[in-house]
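This is the structure, below, for whatever I ask next.
Every protein chain of the complex appears in place save one, which is left out.
Up next, chain A:
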Amino acid sequence: MDVRAQSKRAGWRMGAHMGIGLFTLFSALPFYVMLITAFKRESDLYDPQNNPFWFTEPPTMANLDLLFGSTKFLTWLLNSFLVGALVVVITLVLVIPAAYSLARLAGRWGETLGIGIFLTYLVPPTLLFLPFAKVMAFLELQNSLWALVVAYPTFTVPFCTWLMLGFFKAIPRDIEEQAMVDGYGRLGAFVYAVLPLAVPGILTVVVFAFTLSTSEFIYALAFVQNSVQKTVSIGVPSELVRGDVFRWGSLLAGALIASIPVSILYTLFIDQFVAGLTALAK
């Protein structure tokens, strides 16, 4: 009996390990192929007999040279970073006061209004991009990075306000009330007593405003046609897939290189992301 239970448990564990292995393979395989292909010689790559998961001929750096030397990849990376950084600043300036106000001052209106603001996050860019492009033309921002800097807070602000609201709610009211009794005004109490405790929340907002901006595709595609003004998320698919230098090695290298930093940042904070989504159920 004991032996049977034991072997049954061992069976479960082996099954679980195999399951995890299969899921990991499913998720990571395309990235692995991107990695191998990035270092493959053309003659190796374009032979259907050769193993696509390993090198038949020795690896090469030629694809990376081409990517950094003959395409605007570096410019796009820089553009993405710039847009991301500016969107982070705008988001922080709008979100911190708004979330604090919702958490503390606006009373029971706070929650309803908070959910309302979050729901605007569910209005997708794909619904708005056509008239939005006309608005950008009217503001004389079309074909410029500034169009993206102006547009992206429309989805970072709703989501990040909601996230930040959760963080402010978790800070006890006593802390700023004590600071106010000690002579600080509402604003002083906020800056000196509350903000330092909200640093983890602010960091979360920074990461999500940045990763959501650098991953955005639709507005960038609709607003920017000039290739030196493109971000990496549209530069690579639009200019390298159907552009003059269509080489799978460099293309996949570019896609992989730009993905990894964003993925690492995102993974570190994904629990906060999910906490934001599931807070709706509370």
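Keep this in mind: a residue touches a chain if its C-beta (ideal position, glycine included) is under 8 Å from a C-beta of that chain, and two chains touch if they have at least 3 such contacts; residues count from 1.
Here, contacts and distances are computed from a predicted model.
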Chain not displayed: protein name in its UniProt record ("Decaprenylphospho-beta-D-erythro-pentofuranosid-2-ulose 2-reductase", "Maltose/maltodextrin ABC transporter, permease protein MalF", "Iron-sulfur cluster assembly protein" or "Ion-translocating oxidoreductase complex subunit C"): "Maltose/maltodextrin ABC transporter, permease protein MalF"
Residue touching the undisplayed chain, where the options are A:L66, A:V88, A:V150 or A:L163: A:V150
Of A:M61, A:A170 or A:L280, the residue in touch with the unshown chain: A:L280
Touch list for chain A against the chain that is not drawn: 16-17, 19-20, 23-24, 26-31, 33-34, 37, 45-46, 48, 51-53, 93-95, 97-98, 100-102, 105-106, 113, 115, 117, 119-120, 122-135, 150-151, 153-154, 157-158, 161, 177, 180-181, 185-186, 211, 214-215, 217-218, 221-222, 232-234, 236-237, 241, 248, 251-252, 254-256, 258-260, 262-264, 266-267, 270-271, 274-275, 277-278, 280-282
